[in-house]
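Removed from the display is one protein chain of the complex; every other protein chain stays in position.
Entry: chain A
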Amino acid sequence: MKLLGKILCKECVSNKYYVRCFKANHHNLHYRNSYKKNTCIDMLRQGYHKSFSELFTLIQKWNALREAAGPGSAIWLQTSLEEQPDKLDQLHHFLTRAEAAQRAEHYEDMYNHQLNLAYCFNNPEDKWLRNYFYEQCHRTAKQIKIDGGKKEAESHANLGLVYEEQGQLMKAAEHYEAFHQLTVGRMWRDERGQSHNLLACEHLWRIYTLLADKMLENNEHQQAIKTLIKAFEMAKKGNLNIYIEISTALCDSVGLGKAYQAIAKVLVSQEKVTEAIKYLEKFVDIAKSAHHSRSLVNACTFLGNIYNERVSIRFRNYAMFANALTDLPLVDETKAYYGIAKAHNMMVAVNSHTEAVDHVTIEYLLAWKENRSDMCTDPFTVDTASLPGPWPNLCDLPGAPSRRSPE
């Protein structure tokens, strides 16, 4: 149908214009008919019966939604689809082309037309229409084999976004996983040049984090742990710009930090200390690289506590790291922790010496009691070289009390 310019509608009360001029013979009849009827008949006359069925069903669906919502709801006051000529036009334009493509089995074209329709309806009022066309795209994409599944993958990503928006996280996760699976190992890129695979990893990481949040709210710790593991793996695989991404994530989703802590607590309560320690270490690494001091402090403190309580031999004094930062309110606390840690550290040595009841060790013990040295230089003491990082001087910290013996 050629666009013959706009014609003033004689019937329509709101002075809307007919955008398309229908066949000349039926002008009088067409002015008597509604725009919807003219569009439908136009479609059918040209043989596009599937487009007609789809349009008809969509209009009926809208009416049913409105009926179900009842008077007083938001949808009650909206104008019906059948009374919006421009939307009807767009539907006519793309649906007919999609059907022609379908007949000729050019599924790629069909997909593109349906995708265009989805983009057309990307406003808050027509969300249901947009989602409907995303579903249609997905169905079409499954039949496109020539491009090796690229369109199918894209359609999965679109559907994932739709479900995420609606809050159906599990379904969104399913689609993102499918997206990821299809894009693994492929070098596809989208219009902005971003690799599909990285996009998949990013989506999955985000959705897993959201899922884990929800699980934590429901106290499903185990599930949350598993989901966060997956999230972390995705983040790694995506080679995401970890510094920026995760720091933004840590800023945005404080949940991540809390989640890690929560995982660790749960694991500790379940006596799986080594795993807990692993997670906390991971978290510390991230926090360190993102220079996120607060979380770092939290993480280090927590780790330190664990180590304190467990008195493990391979002792790492994470409280030291906290001291490296200038988080003043916590300095005293961390100093106390540091002290405890040091004490524990020495306890190992002292105990071993006490047990070894021979003359030399007793000499050393007495010497230590005299001057309270660190026994760092003593070969019997713990190997400090294995301890990470430089040991900052406590005296150098602001507000530090002077110590009797130097470090």
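Here is the rule we use: a contact is a pair of C-beta atoms (placed from the backbone, for glycine too) under 8 Å apart; a residue touches a chain by one contact, two chains touch by 3 or more; residues count from 1.
Here is the rule we go by: contacts and distances are computed from a predicted model.
Refer to UniProt and select, among "CCT-beta", "Transcription initiation factor IIA subunit 1", "Histone deacetylase domain-containing protein" or "Zinc finger MYND-type containing 12", the name of the complex member that is left out.
"Zinc finger MYND-type containing 12"
May I ask which residue of A:I41, A:I75, A:L198 or A:M346 touches the chain that does not appear here?
A:I41
Which chain A residues would touch the chain omitted from the figure, given the whole complex?
23, 25-26, 37, 40-45, 47, 49-50, 52-53, 56-57, 103-104
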